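Every protein chain except one is present and positioned as in the full complex.
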Amino acid sequence: MHAGLLESYQPRRSPVHRLATQTKLVAALALIFCVVSIPKGWDRMGWTVFDGTALLLVMTAARSRLSAAFLLRRLLLLEPFVLGVAALSFWQPHGWTVFWHAVARSTLCLATLVLLAATTPFSEIVRVLRTWRVPALLLTTLTLMDRYLFVLIEETGRMQRARASRTFVVRSRWAVWRTLAETLGELFVRSTERAGRIYAAMCARGWETSEPPVG
Amino acid sequence: MHIPDGFLDLKTSVAADVLSAGALALALRDARRTLSPRRVPLLGLAAAFVFAGQMLNFPVAGGTSGHLVGSVLTAALLGPGAAVIALTAVLVVQCFVFADGGVLALGANVFNMGVVGALVGYALYRTVHRQLGGGLRGAVAAAAFASWVSTVLAAVCCAGMLAVSGTVPWQVAFPAMAGVHMLIGVGEALITALVLVSVGQAHPELLHAPARTGEERTGYRTLMGYGLIAAAGLALFLSPFASKSPDGLDRVAETRGFATSAQHFWAVHTPFAEYVMPGVRSASLATALAGLFGTVVVFFLARWASRLLLPTE
Partner (left out) sequence: MPAALEVRDLSFRYDGGRATLSGVSFTVQPGECVGLLGPNGAGKSTLLLHLNGILPERLPARSEPAVLVDGLPLAPANLPAVRQRVGLMFQQSDDQLFCPTVWEDVAFGPRQLGLRGDALGQRVRACLERVNLDGFEHRRPHQLSQGEKRRVCLAGVLACEPGVLVLDEPTSDLDPRGRREFKLLLRGIPATRIIATHDLELVVELCPRSLLLDGGELVADGPTVELLSDEALMLAHGLEKPHILQHRHPHAA
């Protein structure tokens, strides 16, 4: 996971941002479903659908008031992996067709997700999932994860800086691994302690333990 | 190993979605029954921990770096059901917030990382742990071994999914994925072992031990359910390549009339298709042999490393 991928939601005043989350989510899912369900042999039709989807995405992106550079950067961050795996498809008959098909399909799906994430906060998606009757325990887990992700990432950064500021010699790779693993272990211990404090805070504000609290 | 949308065809994605939804439902039901309320917030925090942990880069060589996936580690720390829930949450956030891994392919990713990685990995971890006579040293060796095996198995499963979808031929996908992940797995095993040593030495009470906390013991039927789902998935995604029988999913599609006119386009490039690059077939065989050999070597390496890491116990 690349650090540059953080901060994906971009608040703007645009018609795309204003659109109901449920609509956006359903539209994104439908679009991805369509693109994925196009079989490889549908040359003409398939490419027509691909072109149509691409056009739709570009139009949506244009109305979202997000900078093209931002969207492209996010897309390009994930594209190398797509190309890498797709390159494996050369080793077969009609390799080129399969390659372009896979690249087109996944790039379109990727662009859809990038656009969705940039215009919709994750907490809104969780809210829609709740109306879709997703089990409460999973929603609680998602909500807490969304809330504490950055807190933990920052905590990791602080722990690493604290170590680095008192490290004066170039260490072997093995030592680096050990200290990184110790950082991770410490992070887990702190996460459990923090979970305990959150539990106490939930109880203090009247959480009855019968149902999962947030989400 | 986050599969984006577009690499898997519809039948494979949907089949994986169904299997993973089943595993997740079992895990959630299990958690509702056995998870103490005090540990409910821990699921979310553990998910955030896995995510943050995946961002920590371990230098490998020549400027490259690797990172933890954390399936077996999470299962060893939280137990199998909680690990599936936490890993699913990680994948959902990565998909909807960071576009890393697809939506339709979410089930496939949960299957590889949660069902194969955490559940199969956990089963291995427990079994080996018991065989080694328990203790922290046994846990570290078992977790390292289970991490390696489950990483490779998840990669093989991923290759199977790509091949069943007709995106990458099995003869290419299998050696490439398995080969690369036999190396990545070593890193995963080492990080898992090191983290377990660090947590286990300072806070032994944080390691998941079902025998000690009887209230969180997973029910027999839930375990059976996990096993069935894992077996069904492995059969669907791998068996077409293990034997000459036609692809199970395609057969389902045929009998259900699921794929009608476009049917022949859905057909998988079967492992024994005619146009095979020379030498590719033997690569598969070599990979399989390397995998078997690697499993034995890694087992002894894991035991040796655990003694090295924990000289006194």
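A few comments on the model shown:
All chains are identified by letter, namely A and B, in their written order; residue positions are counted from 1 within each chain.
The rule is short, and it goes like this: a contact is a pair of C-beta atoms (placed from the backbone, for glycine too) under 8 Å apart; a residue touches a chain by one contact, two chains touch by 3 or more.
Only a predicted model underlies this, so the values are computations on that prediction, with no experimental measurement involved.
Considering the intact complex, the chain excluded from display touches A.
When the whole complex is considered, the residue among A:Arg12, A:Arg63 or A:Arg147 that touches the unshown chain is A:Arg147. Contact between chain A and the unshown chain involves residues 121-123, 126, 143-144, 146-148, 150-151, 194, 197-198, 200-208, 213-214.
Here is the rule we use: only the chains that are shown with their structure count from here on.
Mean C-alpha positions place chain A and chain B at a centre distance of 20 Å.
For chain A in complex with chain B, the touching residues are 1, 3, 5-6, 8-9, 28-29, 32-33, 35-37, 39-42, 74, 78, 81-82, 85-86, 88-89, 91-93, 98, 102, 104-110, 113-114, 116-117, 122, 125, 135, 137-138, 140-149, 151-153, 155-156, 173, 176-178, 180-189, 191-192, 194-196, 198-199, 202, 209, 212-213. Taken together, the chain B residues at the contact with chain A in this complex read 2, 4-10, 13, 24-25, 28, 31-32, 37-49, 51-56, 58-59, 67-68, 77, 85-86, 88-90, 92-100, 102-104, 162, 166-169, 171-173, 176, 190-191, 194-199, 202-203, 206, 262, 264-266, 269, 273, 275, 277, 280.
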